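Got a structure for you, questions after.
Excluded from the complex is one protein chain; the other protein chains are retained at their positions.
After this line comes subunit A, so read on.
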Amino acid sequence: MHLPAPLTDWLAKKGWTLHPHQQQMLDRAATPATLLIAPTGGGKTLAGFLPTLAELGTTPPPGLHTLYISPLKALTADIRRNLRTPVEGASLPIRIEDRTGDTSYTQRRRQRADPPHILLTTPESLALLLSYEDAPKIFQSLQRVVIDELHALAESKRGDQLMLLLSRLESLSPNLRRVGLSATVEDPPALARYLSPTACDILQADPGPDPDIAMLETEAPPPWSGGGGRYAMRAILDEVRRHRTTLIFHNTRAQAELFFHDLWLQNDEGLPIGIHHGSLAREQRERVEAAMAAGQLRAVVCTGSLDLGIDWGDVDLVIQVGAPKNVKRLVQRIGRANHRYNAPSKALILPANRFEVVECRAALDAVRDHTLDGEPRGPGPRDVLCQHILMTAASGPFDANDLFTEVKRTGPYTTLTRPEFDACLDFCATGGYALRAYDKWQRLLEKNGRWQLRDPRNAAVIRQNLGTIIDTETLKVRLRNRLGGTPLGEVEEGFASTLTPGDTFLIGGEIVRYEGLREMTVEVTRQPGRDPKVATFNGTKFATSTLLTQRILEIFQADSWPDLPAHTAQWLALQRDVSRLPQPDRLLVESFPHDGREHLCIYGFAGRNAMQTLALLVTKVMEDQGLAPLGFTATDYATLIWCLDPVTDAAPLFDLDRLREGLETWLGGNAVMKRTFRATAIIAGLIERSHQGRRKTGRQATFSSDILYDTLRKYDPDHLLLQVTREEAERGLVDFSRIEDMLARVGNRIDLIRLPRVTPLAAPLFLEPNKIPIHGTGRERMVEDAARRLMEEAGLA
């Protein structure tokens, strides 16, 4: 396969030559499925497109030739820019367009009637395209699919959905070839099977030199707890000054906002610095992206929205603020710096607090040792399959046997059985209840051997519900003025509901004052120079991988810590002095009062999911013992429980038989399961996502999904969605086997230490944002107390 002459000429004029893996992609253009693993900066996206450019040539036939799918909207816009440069440079008549939730309605309509040669999109937008009746026409000429950052998609239900969509595409265009692109993979053969279970070639590019990576040490030590790394602002500004362009990564959006705000206050030289994250309005993000591409910014404060492969400008330094939680993510972020292939990337990690110093050390060691972390994924979830069945029905009548064959062809669903498939189909058609209530009102009907919607108008509802990302409800934020106001971004509905007029919060790096709510939009005014109430809008909470957790525990066992900064070494020594440091063969449990409540801290180091499960089970035993647990929070290394009465004997809390007994009954009724059920019910199409603007204001009409969960558990415990919820919980949320391993390892070596106050190691747990309430006698006691106090204050008691 050869590139068209004008393109070869253009490349030569620029002095560019193809990397070996780019040439190999051209040579293997006919291969049905290929997984290309190349480091960031290795031109893997171009490698993915080269066969397309070669096939389209100088006189491309009309019709869609290649579909490019990325996990991020920002990535599609970026790739469009990058791809148009050579195509326009060589004057090739190839049309390249993107299509995401941000694309205008008229453009989307036109794309369906007259598709471009290359369409850049996301899994969700592809699902929507495939749900239209004219999907066969749109995709009839399709030759190639290129999936970028495949490893990131494969970690979630978005990937499972995408694989189902690919199988559907293959039925519409049987000669379809697929290419997966990935930078960092711990198990390439598993990812290749995911992409194509029958046969998938793996192409490994030269990984390039090791990164130049170190911990950013500052004069002032990091704080005892907390996140955001604002203590190191001076040192960071110095680094920005010394480099051409710096990316400053944060783990959450809220932290990025706070950091950016402080950075501006200390930016005496007025260095041009921008902020970029997923909660900002599109206009805001695009402005930063354009300034970055034009080389006008010296630094960008950002989050995961810049994690994946966006190639902008000459980034020569990456600063990761806060522990990276996951080695793979760190490697990916390092890859942002120095996008010249075969030049080492330069990166600095800034621990946000002292525990994170240890985490950062462990992560640096892992990068040096070339170990990547990752959890194997189980079979494809059935809620995603239910949505796929409904999407298929929205596009037109289908044959169940054909659809089953199509589904079985995908990597995640190779082990799906026919009865399992039929149960999903039955759920879509009748609700799948033990009580056959809806035979008269079926959603799908079988007519002449083909399944179709009973009411064709239902297709609109199905389309609105497509996708597997379950966002917290968000509200748009606008500046208040007569003309509608500048959009600033979005905040979580829960956060918005806590605001009263006059409250201030940070968004887009500026402090705004809450004025009121108007038609589901938060109206604000600018309010410079006031201390903001912190915005808690959705920042993803990452879990530290098992690999890192184990490395941290190893570091704790040392007699002294010459590799760690002095302040952290002293902190660990202090913990050893006032209490103990956790050991691999013992279980450390601390009990102490704080802020008028009793606390129990369990250092299990079993990973976040297992620690959460342990917390659920232990609090159940505590409830039985009358210790009135109120809530808990769990991290990868510990669980912190707060309660009304102190624990004096720890052994009964960790009785394995008792814990296992509690697993079934307790897990069923808890908040984590209800949250999982809600996501499952939305994905499977049992309940609708609420859409802004369409949302009912008469709230009597809507009720919480918790009620449906409780009802199903009581009257239909074997229902499909409860099965899916349980599977998900056992696979991801519960991790009971890790608790068993941990308890087997420690045996009866459980050390309960009673202390007068919070210990150094426990302090960071108090700042964990994800607190889970326990609705037991403790909370009831508090609710009653609060009610009594309110009545007394109001003079009504």
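Operating definition for what follows: a residue touches a chain if its C-beta (ideal position, glycine included) is under 8 Å from a C-beta of that chain, and two chains touch if they have at least 3 such contacts; residues count from 1.
Throughout what follows, contacts and distances are computed from a predicted model.
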Undepicted complex member, UniProt protein name, chosen from "RnfABCDGE type electron transport complex subunit D", "Cytochrome C biogenesis protein", "ABC transporter substrate-binding protein" or "Ligase-associated DNA damage response endonuclease PdeM": "Ligase-associated DNA damage response endonuclease PdeM"
Which residue of A:Met1, A:Ala437, A:Leu656 or A:Leu767 touches the chain not shown here: A:Ala437
Sole residue of A:His117, A:Arg409, A:His719 or A:Arg738 that reaches the chain not shown, by the stated touch rule: A:His719
Per the touch definition above, residue among A:Glu283, A:Asp314, A:Asp655 or A:Glu784 touching the missing chain: A:Glu784
Contacts of subunit A with the absent chain, listed as residue ranges: 430-431, 433, 435, 437-438, 440-441, 443, 454-455, 457-458, 685-688, 698-704, 707-708, 711-712, 714-716, 719, 773, 775, 779-780, 782-784, 786-787, 790-791, 794, 796
